[in-house]
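The block underneath contains the structure these notes are about, expressed in structure tokens.
Omission of a single protein chain aside, the complex is shown with its protein chains in their original locations.
Let's look at subunit A:
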Amino acid sequence: MEETNKNKNKYSIIIPTYNERLNIALIVYLIFKHLRDVDFEIIVVDDGSPDGTQEVVKQLQQLYGEDRILLRPRPKKLGLGTAYIHGLKHASGSFVVIMDADLSHHPKYLPSFIKKQLETGASIVTGTRYVRSGGVHGWNLMRKLTSRGANVLAQTLLWPGVSDLTGSFRLYKKSVLEDVISSCVSKGYVFQMEMIVRACRKGYHIEEVPITFVDRVFGSSKLGGSEIVEYLKGLLYLLITT
């Protein structure tokens, strides 16, 4: 904990939500549990969830303070990329963490992201599932096969320099995220791939930390034919534009 005591940086954690009333409460608790000596704020970008996510966030604000949890809702579902841009506008930290609200990204890894950034001075620290001490839980063979196939294809064609392209648990220097995000146009998980490939081409220093990924919602990451087509189109797009 020596590093974190000396650490004077502020971290803005942007969490886009849609119908995550239970998960957002759990993740906020876990973030506060695992980031004790760090200055941070949580920015919840809720896309007009009908299940009362925003009411829960307001309760959490009462408990943890409105300066620690910021609710920055949008009227309707407007997509992941613009959710980050929206959250970024309200971020006061010098570093920004983006993570999913569904607990597939566990806040216990946040200290290792911060530590890695402090040690290396990297512009981006990205979580990788495909290394030793990383891992995935809850995927069937088909899901693993498509994931490996997609990864080999992307590694062979794009030479991105990172092992997990579609993971979305990442820490960015705020200025770097602002720079990279403005040039990204893709949607879904091609968006995550575009972010990291463009950052790599721009010559930003990228480091990796192992994370585990627990897929709790059965079938949430099921890949259909249309997703595979979207992925291939995304790959081709990145091949000719980066």
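Here, contacts are C-beta pairs under 8 Å (C-beta built on N, C-alpha and C of every residue); 3 or more make two chains touch, one makes a residue touch a chain; residues count from 1.
Following the convention adopted for this analysis, contacts and distances are computed from a predicted model.
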Per UniProt, the name of the complex member that is left out, chosen from "MIP18 family-like domain-containing protein", "Dolichol-phosphate mannosyltransferase subunit 3", "WD repeat-containing protein 46" or "Autophagy protein 5": "Dolichol-phosphate mannosyltransferase subunit 3"
Any idea which of A:Phe40, A:Phe95, A:Phe113 or A:Tyr130 touches the chain not displayed? A:Tyr130
Return the single residue from A:Gly93, A:Gly138 or A:Gly188 that touches the missing chain. A:Gly138
Touch residues of subunit A, complete complex, unshown partner: 21-22, 25-26, 29-30, 33, 52, 55-56, 59-60, 63, 103, 106, 129-138, 141, 144-145, 148-149, 151-153, 155-159, 201, 212-214, 216, 238-242
